[in-house]
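Some chains have been omitted; the remaining ones sit where they do in the full complex.
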Amino acid sequence: MTVRKGEFVSIVGASGCGKSTLLKVIAGLLEQSAGDIRLRGTDSGSGANRLGHIAYMPQQDLLLPWRTVLDNCVLPLEIKGRASSGTKAEARDMLKRVGLAGYELAYPHELSGGMRQRAAFVRTLMNGGELMLLDEPFGALDAMTKRDMHRWLLELWGNLKRTVMFITHDLEEAVLLSDRIFLMPAGSGGALQEMNVGLPRPRSMQMNFEPGFVSLRAELERRLYETRAV
Amino acid sequence: GSSPSGDAAASSAPSQAPIASASPAEPAHKLTLMLDWYPNAVHSFLYAAQEQGYFAKQGLDVEIQMPADTNDALKLVAAGKVDLALSYQPQVLMARGEKIPVKALAAIVRHPLTHLMVPADSSIHSPKDLAGKNIGYSSIPLYEAMVKTMVKADGGDPDKVNFVDVGYDLIPAISTGQTDAIMGAFINHEQLILQKEGHPVNSIDPAKYGVPDYSELVLVASDEGIGTRKDDFGKFLAAMQEGQAYVQEHPDDALAILLKHEDATAPLDKDIEAQSLKVLLPLMDAGDKPFGYQDPASWDKVQQWLSDNGLLPAGIEAGDAFVNL
Amino acid sequence: MKRAPFNELIHRSGAFLLLLLPVLAIWEAAVRLELVPSFILPAPSSIWTALVRNAGLLLGTHLPATLEEVAIGCMMSVAGGILLGIGMHLSRTLEKALYPLIIISQTIPLIALSPIFIMWFGYSLWSKVAVVFLTAFFPVVVGVYDGLGKSRGAYQELLLTMGASRRQLLLKIGVPLALPSFFSGLKLTVVYCVIGATIGEWLGGTRGLGYYSRRMAGSLHSAEMFAAIALLSALGIALFLTVRLLEHQILKKRGTY
């Protein structure tokens, strides 16, 4: 599995098939039992070398409960020693973008599930780094909010040329956002399948109902169904 | 050798009022005695009386206990939790001053054992030399008064003496040079130990410098106890005298009894105790009077001296503080 | 729900005092009826009288001396306890070497060590501070060590992906998670500081409530002795409540988990 710089890839697969684990391995939290992981073409060695260089958004939001939303969002820069006077303003601005204006000083437990997820998403963006690993970042959002997030993410991605790896169960989302989609097999036997999304960019929500889109989605569903039946 | 408090309480209850003559067939009368400190040579007469059967002969069953703190013995005898206790003569008067109803029944050690001690190589030879020196003492106001009296009697200025409360640690205080002298150590214990550890000290007898020649150790009972158990106490005194006679005649055997008794739990230092007994025996001797006899004149003097030094409120009669049964 | 800290204190202690009354009444009655001899346990009224009669001496001379020892000893216990706790958390070797020594220090009766203190510190303030330290530092050590040893769960992983160093993990997750445990230890420590100062003063000295109480015990003045002890208890309660207030303030501000 190779991900090119600036590419947007999605990973889909059955629940419990190891998607989150794969992301953790890439982030450097776990060591792989076989194979190796190359960053910019060179073997990155052990996971510890990759820690701190890859922005990672875990499946559970993991907002620190004793910090306000804003303080949670500036945490990555605090850790990296890059927090400056502008950091908080930047975080505030991003929080506004995701619809959390007014909640900067709230504690995580005062937010709804989807709001926590968005806060965690902002925290991940604040992280910087060329590669972003997002583990079901929009799973708890309604279609509208999700759409806003998609738009914003695509915009950011287009501007910054960051590389994104994205886990989702929403096949439309996968098709809409990705350059390529990887299908993870459920058992240990199957092989990783790859699917190219040939849709033109920039993409919009309207595409959802275009025939190309619908057929891609159906194809994806069929293939997923097959990997499972194996 | 511990007993539930119930026994002690019951034995001093009025229902157990003395029976005129205790025939050997009767069950022994129980008496509890609390020592002033842990068992040592000064208590040889008690263990001798115990071991030689003098108590049993009097129909007594004596149980010996140890206090947590020297003042506990007085308080517990007054509270009726023990029948008899060992304490110090001035302490008995001071206890009466605090409305603690106790009386001395017998004088065990008839002279002060608490001497002022200075290192053998010290420049202090008599109390007046203490001016400007540090004196360690164990937070007992009585000792302050003794030192001041001594210095004054010797023609020195008591206000120039510097008192340092050294808590429990008299020996380290002097042996490590923290103080120039100590007050509160016994000639039959600390002095001997310091000698043995290579820190010899000279002792200065307070009785020679204006302090009344008080009894260091007295046997004490409560007013109520004396009222209800007079006969048993009389028997105890008789057995005690027999015990002391035995100690005087067979000091080595008496010591062996004590040491054997203590070996079971906390062995004593044989040399120290032997020397201690040698020091003690003359000081316990009542001359032509029976062992334990109390001289009213001594009580008057101590009472007067305590009053003069502000350690005793007015209205405490020396005569109330002791009784010769 | 919301009350100013000071009102809160009044409210709490008010309720306590109300509940204390029957205890004091029974105690007073027991002494008056001579169920307990007053020279063993004096009546509350006579303790109060002794307190008032000696107020100048107790509050003017002895309380400040004890307060000084408690203050310095307490700060050293807390600082030392935190350092030891963190040190043992960071290094397994240090932990293995120190924990047994710390426990040994807690099982040696201080009286046995008093000559050593006197030898090293003389009869200065520092011998008392040393006793306070030895009496009181242990709960903070355990509180800090156990608190830092808590599982940091997935938060730790998240911070690792941000490139956090061990120091940062400790500061950003370890410390916030350890705070409740630290405060439990701190509450014990401040109370033990008071008894530590009392014992320290017994080892020698010329001032302080412990010294006074022992002196009064020596001359059989029970009421005066208990008056000093009552002040010591009040000091202990005040310290405890202060820490508790601090704990509430700090932990309350944070979101719940």
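Here the chain labels run A, B and C in written order, and each chain numbers its own residues starting at 1.
Everything that follows uses one rule, which is that a contact is a pair of C-beta atoms (placed from the backbone, for glycine too) under 8 Å apart; a residue touches a chain by one contact, two chains touch by 3 or more.
Computed from a predicted model, the values in this text were never measured in an experiment.
K.L.:
Could you tell me the overall stoichiometry of this complex, given each chain kind is only shown once?
P.N.:
A x2, B x1, C x2
Keep this in mind: only the chains that are shown with their structure count from here on.
K.L.:
Would you kindly say which chain has the C-alpha centre located farthest from the C-alpha centre of subunit A?
P.N.:
Greatest centre separation from subunit A goes to chain B.
K.L.:
Where the centres are mean C-alpha positions, what is the separation of subunit A from subunit C, in Å?
P.N.:
Roughly 51 Å, centre to centre.
K.L.:
What is the distance, in whole Å, between the centres of subunit A and subunit B, each centre taken as the mean of its C-alpha atoms?
P.N.:
87
K.L.:
Can you compute the centre-to-centre distance for subunit B and subunit C, using the mean CA position of each chain? Integer Å is fine.
P.N.:
38
K.L.:
So which bits of subunit C are touching at least two other chains?
P.N.:
none
K.L.:
For a test of understanding, state which residues of subunit C touch subunit A in their complex under the given definition.
P.N.:
Where subunit C meets subunit A, its residues are 154-155, 157-164, 168, 172-173, 176, 254-257.
K.L.:
Mind pulling up the subunit A residues that touch subunit C in the complex?
P.N.:
For subunit A paired with subunit C, touching residues are 24, 27-29, 51-56, 58, 60, 62, 64-68, 75-76, 78-80, 107-110, 127.
K.L.:
What part of subunit C is in contact with subunit B in the complex they form?
P.N.:
37-40, 111, 114-115, 118-119, 122-123, 202-206, 211, 214-215, 217-222
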